[in-house]
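All protein chains of the complex are present and in place, except for one that has been dropped.
Labels for the chains are A, B and C, by order of writing; each one numbers its residues from 1.
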Amino acid sequence: MIGAVIDWSAFLFYLFAAVACGFALAVVLSNHIVHMAFYLTLALGATAGLFLLTGSQFVGAMQFMIYVGGTLVLLVFGVMLTAQHRFVSIRTRAGEWITAAVLGGALLMLLGYVAWAVPDWHAAPPAHVPPEQVESTSRLGLALTGVRMDGGSGYALPFVIVSVHLLVVLIGAGYLARARVRVSDAAARKEMP
Amino acid sequence: MATRLEDPRVVEFDVRTDEMLVNMGPQHPSTHGVLRLVLRTDGEVVSEVQPHIGYLHRCAEKIGENLTPRQWIPYTDRMDYLAGMNMNLGWSLTVEKLLRYELPEKARHLRVIICELGRIASHLVGMGAYGLDLGTFSPFLYAFREREKILDLFEEACGARLTYSYICPGGATADLPKGWLQKCEKFLDEFAPVIDEYHALLTTNAIFIKRTAGIGILPAEMAIDYGCSGPVLRGSGVDFDLRRDGEPRYTSMYDGYAFEVVVQKDGHYPRDHKYPPVPKEAVLGDCWHRFYVRMLEVVQSMDLVRQGIEFYSRSKGDWGTPIKLNQKLPKGEAYLETEAPRGQMGFYIVSDGSSIPWRVRARSSSFCNLSVVSELCRGCLIADVPAIVGSLDIVMGEIDR
Amino acid sequence: MLPGVQVGQPVAHRLAYLWRAPAWGRPLLVERSSWDRCRRGLSIEGNDVVEFFEATLNWPSWLAWTAVALIQCFLLINLVAGGALFFIWLERKVAGRIQDRLGPTRVGGKFGWLQTLADGIKLLAKEDIVPKEADPFLFRMAPYVSFTASFCGWLALPFADNWVGQRLNVAVFFIVAIVGLEVFGVILAGYASGSKWSLFGAMREAAQVVSYEVPLGLCIVVPVMIAGSMDLVTIGNKQAGYFTNWFIFHDPAAFVVFWVYFTCAVASVNRAPFDLAEAESELVAGFHTEYSGLRWSFFFMAEYGSMLLVSALAAILFFGGWHGPFPIISQGLVPALAAMTGASVDSPVLVYLANLAGCANLIFKAVIGVTVMMWVRWTLPRLRIDQVLTTCLKYCVPLAALCFLAEVWFQLYPHTNPMPLNRLQWGAPRASIEVREGWLPLSPVSPDDVQEAQLTHSQEHRG
Partner (left out) sequence: MSGPILLDRLKAQFGDKITGANLEAIDPWIEVAPEGLVEVCQYLKTQDDLQFNFLNCITAVDYFEPDPKKAAKVEWKPHIELVYHLSSTVKKHTLVLKVILPRWKDDVPGQLPEVPSVTSVWKTANWHEREVYDLSGVRFIGHPDLRRILCPEDWVGHPLRKDYEMPLEYHGIRGR
């Protein structure tokens, strides 16, 4: 009976996982920056799908809003504004490939180790929880303001630190992106008709 | 030209973005025909505008050297094709000046009626199209609704709706048909309340004011220096209207008519008690003032038409006889400017004594008005370019001739 | 009633309590309202239909779920596509009437109601042009990105009580996040077209949408705060009863914030006077200058889909959603029919009928919103890009933030709420939804207690 074979949750999980991994790979292999952004959209969208699949609706929506809707839009916007010529492409040299592979591999190993270390992965799958009974929003919100359900300390301090860090990065980026014009050039420019 | 535009310019102490050269036109929705503007932009800010004209050039002046003055009248229609009657008038008056022809009384009033109606029709397009430039479509159709009524009147008088060839040296090709004056009065009665609609939709609209007030400011000295004329000049506060200040041959046409030149004097427009006040943001010489002057001129023209109807129905005699098709011209030259809707339209005729002029010249008002555009657009935003070009109310047929 | 739950406890009290919480141990938040969700009647959510397929037709589970998913997709896609057809026709009619014209009159007999279909066929027949300068891959993908984003928002939008593609407890947030994605397609289109005008359109769109998401999010928080939930079904149901219960009449802050929301919504779906990305008098046609045929129409379907979406969202957040101004159906017609036929008020047929009426109600309200957008479009001139951003950052954001603060105040001190309509409490909504979801910290309980409580509660409710 096929009914026993097709488990939609599993099917969607594998689908989203495949999309996420496949397009992540495409991001790495593509050398066209806006194509990369497009692939990244799909990879991040699929990740959001994975979140939604686990019932973490808030995180899923957040993924859409911040990464897909915010970061990527800004990325492409930045490319459009600053591109010196149309359709910027990035060539990757062999050395960069090796460095990236080492770093990426190390990160992958770390993530894999952490993932397998989670006890839930060894136990039997948890009972199915109807999605409307999964309430993560309030817990997340409280945790960010310093209250955690499971007794750990909240994330108020890290949250503030990260926010300030982001602000610093924004200001720094603005500072670095300023055009530095030599005074003579500036004077010459003023004289132009 | 191309090399001039490629000069590298650097944005100082700011996030650096690429400069772009953008072609606005000749195929572009808001360049009123086939005007081409080359914009040099830094993001949305326009640092330089170069107008390129000539896409509609037919060398009408050369054609004029091969035709008799009456034969050339249809070519004047096609200059400012939105105000063909006023073009006919300018040329006819110039030829009459050369011929030293004295016009019968009735023809004079007929011309006033027709030309002021033509001015209304032209300003209606200018107003509607300006709305279109600012992104609102409906006033355009409201304007055309009323313009159609004027065109119906013109059609009844001369058989054409766009290129009339009605006014000609010596008078007009025909008298006004029977009952025409009543229809014209009926139109004026219907039209008067509609003007308030236009004021509500555009003149006093908050977004419209935001888009036009303080944008494209043309100081009076610059306007005169660039030879701007018509509503563009008066919008800058220069009290100059050829209907009052022109040559006697032209101003005598308006003898007996009471009208006040539409210009801001001491911070007030004539009869501004009746029409919306000038908003705080507006600066004399900006797009809003140019637009407002046109709106008030519509009212002024309506008044003149009403007076003309009265004079016309009282005057005796005929409407003038058109000169012969191959009328011999006296040796000499004559130049005359008239106040067309878009400004001072000048015609110059040089004759060697034959029936075909030696040289014909048309001084186009839009041509001079457009020449100021690169001055006005310096440092504005892309969205201001249509607003500024639209406020100059140009017609490419007249510029390119 | 759960132990520790105190309805009507002052919020200040609760907030103070939250600050103390870490030292206090293991607070447990229980989402009360998720228990008393009534799952009655035919639910688009699927469960009952799935049950029907499984039980009555004896289908295997996977087939039943697949069928239900396909039915939902079919309904939603037709709603968006059919909606676009209808709204394009409506736009022409509205524009025509505003401009003293008739609009379409011929195709399809009366009122030219098939005009859009004729246009669609024309668009199908048009040549699909990809400019030489364009990036073909992105150029082809961009319309689909836009349309998909616009369409995905509909997944979480309820049409009536529990008639929803996928009920999410963060539905409002999800829809706002998804609608924001539409801009990505526009940016790709502008970038990939290889035309400077398209690029300008895309840059404007990016700047505009990114800015307007801020006030839009702030505006949405106000009704969310009133309802105490981000679940659109809950928000809608809390406005049951007379129109005095609609959130727009809840307090002055909500009243003001609706107008801010509507302004921002118009801006975020790129309608006049904020249609800068396609400003035809400046940018030829903006981001879709180079598009033709069906690809171009995808952008339009996305635009009209988004218009309807934000209007429907406004209807749910501020205008009672599927509840009419007077509870004729739920408190008049349904009990009367029940009395006549002797069926229970909860009988599937009656609930289905009530929901159908509610669905019509919601769509009617949404169409009114869209019509207002059309009215605005054909009346006002277009703003300039800096003015658009000024409107956003100088007016909408502070106003929305102020309303947000005012709303917090009214939540803390409800007796200061000056909105007279709110005091009337006509046709008071069901008492159960007075409970604020997730806002009430409970005394420390073990998970077992919670499960027990859940069990008891659901039994209570079903009984």
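Please note the rule applied: contacts are C-beta pairs under 8 Å (C-beta built on N, C-alpha and C of every residue); 3 or more make two chains touch, one makes a residue touch a chain.
Values in this document were obtained by computation on a predicted structure and should not be read as measured data.
Interchain touches from the omitted chain, evaluated on the whole complex, reach B. When the missing chain is restored to the complex, the residue among B:Y226, B:Y254, B:Y292 or B:W319 that touches it is B:Y226. The missing chain, though absent from the display, is touched by one residue of B:G54, B:P177 or B:G256; that residue is B:G54.
Checked against the full complex, the candidates B:V238, B:I309 or B:V389 give a single residue touching the omitted chain, namely B:V238.
On the side of chain B, touch with the chain left out of the figure occurs at residues 1, 53-54, 57, 59, 61-62, 97-98, 100, 222, 224-227, 233, 238, 240, 245, 247, 332-335, 337, 344, 346, 348, 350, 352, 358-359, 361, 363, 367-368, 371, 400-401.
We adopt the following convention: only the chains that are shown with their structure count from here on.
Spacing of chain A relative to chain C, judged by their CA centroids, is 26 angstrom.
For this pair, chain A with chain B, the centres built from the Cα atoms lie 59 Å apart. A separation of 50 Å divides the Cα centre of chain B from that of chain C. Across the assembly, chain A contributes residues 81 that each touch 2 or more other chains. Annotation for chain B: residues touching 2 or more other chains are 43. The part of chain B that touches chain C in the complex is made up of residues 20, 22-23, 28-30, 43-44, 131-138, 141-142, 145, 201-202, 205, 207-208, 210-211, 381-386.
Those residues of chain C that touch chain B in the shared complex are 95, 98-101, 196-197, 200, 203-204, 272-273, 275-276, 279-284, 378-387.
Contacts from chain A toward chain C in the complex involve residues 1-3, 6-8, 32, 34-35, 38, 41, 57-58, 60-62, 64-65, 68-70, 72-74, 76-77, 79-81, 86-87, 131-135, 137-139, 142, 145-151, 153-154.
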